[in-house]
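What follows is one structure encoded as structure tokens, with my remarks underneath.
Only one protein chain is missing; all other protein chains are in place.
Letters A, B and C mark the chains in the order given here, with residues in each chain numbered from 1 onward.
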Amino acid sequence: MVRVAIIGASGYTGAESIEILLRHDKAELTYLTALPEECGAVAEIFGQLKGRCDLMIELLDLDKLSSMADVALCCLPHKVSMGFVPKLLEAGLKVIDFSADYMIKDVAVYEKYYEVEHTDTANLEKAVYGLPELFRKQIKGANLIANPGCFPTGAILAIAPLLREGLIKTDSIIDSAVTGASGAGKNPSSVFHFPNMNENIFAYGIGVHRHMPEIEQIASEVAGREVNLLFQPHVGPFDRGILSSVYCKPTGKVSSEQLAKLYKDFYSAEPFVQVCNGSPTLKNVAGTNYCHVFPTVAKGMVVCFSAIDNLVKGASGQAIQNMNIIFGLEETLGLK
Amino acid sequence: MVRVAIIGASGYTGAESIEILLRHDKAELTYLTALPEECGAVAEIFGQLKGRCDLMIELLDLDKLSSMADVALCCLPHKVSMGFVPKLLEAGLKVIDFSADYMIKDVAVYEKYYEVEHTDTANLEKAVYGLPELFRKQIKGANLIANPGCFPTGAILAIAPLLREGLIKTDSIIDSAVTGASGAGKNPSSVFHFPNMNENIFAYGIGVHRHMPEIEQIASEVAGREVNLLFQPHVGPFDRGILSSVYCKPTGKVSSEQLAKLYKDFYSAEPFVQVCNGSPTLKNVAGTNYCHVFPTVAKGMVVCFSAIDNLVKGASGQAIQNMNIIFGLEETLGLK
Amino acid sequence: MVRVAIIGASGYTGAESIEILLRHDKAELTYLTALPEECGAVAEIFGQLKGRCDLMIELLDLDKLSSMADVALCCLPHKVSMGFVPKLLEAGLKVIDFSADYMIKDVAVYEKYYEVEHTDTANLEKAVYGLPELFRKQIKGANLIANPGCFPTGAILAIAPLLREGLIKTDSIIDSAVTGASGAGKNPSSVFHFPNMNENIFAYGIGVHRHMPEIEQIASEVAGREVNLLFQPHVGPFDRGILSSVYCKPTGKVSSEQLAKLYKDFYSAEPFVQVCNGSPTLKNVAGTNYCHVFPTVAKGMVVCFSAIDNLVKGASGQAIQNMNIIFGLEETLGLK
Partner (left out) sequence: MVRVAIIGASGYTGAESIEILLRHDKAELTYLTALPEECGAVAEIFGQLKGRCDLMIELLDLDKLSSMADVALCCLPHKVSMGFVPKLLEAGLKVIDFSADYMIKDVAVYEKYYEVEHTDTANLEKAVYGLPELFRKQIKGANLIANPGCFPTGAILAIAPLLREGLIKTDSIIDSAVTGASGAGKNPSSVFHFPNMNENIFAYGIGVHRHMPEIEQIASEVAGREVNLLFQPHVGPFDRGILSSVYCKPTGKVSSEQLAKLYKDFYSAEPFVQVCNGSPTLKNVAGTNYCHVFPTVAKGMVVCFSAIDNLVKGASGQAIQNMNIIFGLEETLGLK
């Protein structure tokens, strides 16, 4: 049994991770931590866990942690995470970090977008980007995983085959995506107050969203050349899921049929990526670790769509998938 | 032109009142006030009013108010309102008060449910309950209107004909109602955070909701005897509207056909009450000042349904309806 | 491995059953059937099953069925079911029937509410009502389970302790419940057309809903005396779940504290019933087999709330729970 701790367990990704692990046959939740004001019985903090989990969420005690867990899912916010991760690693745990702190390899870019000094560049270098479809081998041996952001997961899976094959121009990709409101996290705000968010949709983070450099970095790595991409997020009146519509210019002549074949080949061995014959729908992936993709040609452009659940494949599910890989378990355990 | 001020204009009922008054041919908005932190251009505070209203929301200045307005819609919260209303009345304005402060005639009941001492019992005595369908005559000459609560409006209109005719037992009425989330007001909270409220429904205020004594008081007045009623509110994942399902015991034999006839007669001259042939639906009243009602007999019980928009017939629309009556205008002005 | 067939697999309860069985360690889906126009690859019919299930939905072949399955989940509509169930039983299978055909023991009541002659009264007599919390022992040895309706599951679990203990009057119970729109099944109609159902809520089946006699029958059995109950369903703008608000008159003096203790004792050994300290919320049970209940005293009435997922505890989850019991498996398998 892999023993799992969750650091920062009181948010949405914490709850989602707990739910997945409760169904996992070869991993067990052993330790949950959060800030003092968020501690208490997990079943009180997350009403949906009443009768399903009798753990307490406690203050982090590193000795306890190192004796009780083999791996830590670190669900702390950006900037906070890099203060804890070095200690978790020193305590001998594998760490799967949900924040952006180990995502952006270029410290200058990180510091520009996150407006804070990076204080753990040593581990940053060693961190592996936890997108199994592209980096499964590296994940296998990693001690520290940077668990991909939700938008980047959707964007990259939508266009990875094209980037790998050089079929699209890398200077003019547009990723126009819509996320559900759970992406905003659990803290109430005027914007996400039900009467404001319901029956509403709008763009945000225009030109400055922090997932943009992450997408560009990974897309560049896949393409083997620098990718310049405009990422425009929107938020809509639903709980879960991200639909990404990615608009690309082809480098040459290409047909929808070729794209379909390419994607089916590229993802043929992937347990969690399905190639569709038309637009993916959020509803078909909500609550699952699946990514549905569909590439096509429209008016001379290559348009690729992907749908994921932002809390599962875009966060907690992918983290468990990474954990399964690291510990040599069947990759789909807890996730089917 | 009736000149209208809104005191406490920065909330949902303020916005709704403004929208209605913008379409009103014989009333004009002249003065809007709020707390310091809510002052500013109304079109900035309510994005939906961009280009439609160029007023500012200002700090209340009583001299200015008395020179600029004939009537004040007082949209302040309970307890705050009774601190301002005496001044507004002294300033010579008609006042339509949205709070509960002038609703409950029995000071002891008010103080029990609202947990505060009543500081303006003099005006409380003179206040008229602003439900035109029952108290139109008194409204006509009133200086101070207690504008009915949203749930009471739905509940009373659902059963007034039965109470008046003595067709139901007055000791065992159950009002089980569902409101949209706008009923909670505009302040963000965890409960109304979109990912919590969406796809959700639950009961609240069990046994203690403050609209219960208001419903009982008016129901008793209509029945001419004491009414004992259990009011149970719920909140659901939609913006607007209240559906009230009221379960009553008949005092004698009665048929659905008799009820239909009774209601059609009772409400025949009412511009805003429609008697339906089946369950009213929220969608048919949302955004309007209408109340749809349907009484029927089921398994020996009398069951009455009503639907209103909580922000219109349940608040701002009814206030304008009251204003129209007070000033001798056509009752439906601005509301059709 | 228990081999499971689903008869009538193409609807919402079929899909939900498939999803649960995919996570079940000791049962395997072997055979899916539907009407000719609904046959085909299950992953085409339910897009959410792409890559997760490669079965075909086929026309029913009894020989094939009897050789391939140990148990049939029969998800056929009322009236159709009783034409198939005798054959399934003769083929040697255990049958868990989702329709009402084996629910109502009084044939005259069945025929009144369902307006059709009952053609399989022999099996009707032997059928066991599949509510494990009340009939676990009988379920264990049953060949034919009448899998409870969604509203009855919520209603009965909300008040069973009170009925058993004789704490409420049995002649005046009111069950006012709200279901999500998936309760209507998958066939499109004007009422459930998104722009009509969204932001809407309304009552239906007033006085005539078919779950009323089912609730009364089981409630009477639990109470040991005839129960007369008014059941009033409503439908709201969300996918899943039923919130039941049940209003009862106490037979004597009772406190909320006594009720809390009674319920905690009554359900102490139940894996899927949780007693809450306040109103249950749909969101906390959505997607799970749990029932959250809360009994309290309000204005001299006993008010009980319950929340379930109509497709899980109200249908497919409960069916699998019954299957687990029949086959001697751990009762929570596939459902945690």
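Keep this in mind: contacts are C-beta pairs under 8 Å (C-beta built on N, C-alpha and C of every residue); 3 or more make two chains touch, one makes a residue touch a chain.
On a predicted model such as this, the values are computed, not experimentally measured, just so you know.
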item	value
Touch with the omitted chain, as defined above, among A:Tyr114, A:Phe238 or A:Tyr290	A:Phe238
Full-complex contact with the absent chain, from B:Ser220, B:Ser256 or B:Thr288	B:Thr288
Touch with the omitted chain, as defined above, among C:Phe238, C:Phe266, C:Tyr290 or C:Phe305	C:Phe238
Chain C residues touching the omitted chain (full complex)	12, 180-182, 184, 186-190, 192-199, 237-239
Hidden partner interface residues of chain B, rising order	22-23, 25, 47-48, 50-52, 199, 271-272, 274, 276, 281, 283-288, 290, 292, 336
On chain A, residues whose C-beta touches the chain left out of the figure	172, 174, 176, 178, 180, 196, 198-204, 206-208, 212, 228, 230, 232, 234, 236-241, 243, 245, 247, 249, 278-283, 286, 296-301, 303, 305, 307
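Operating definition for what follows: only the chains that are shown with their structure count from here on.
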item	value
Most centrally placed chain, judged by C-alpha centres	C
Most distant chain from chain C by Cα centroid	B
Same-residue or different-residue interface between chain A and chain C, half as cut-off	same
By number of C-beta contact pairs, the top two chains	B-C
Chain A-chain B separation of Cα centroids, rounded to whole Å	46
Separation of chain B from chain C, taking each centre as the mean of its C-alpha atoms, in whole Å	39
Chain A-chain C separation of Cα centroids, rounded to whole Å	36
Residues of chain A engaged with two or more neighbouring chains	199
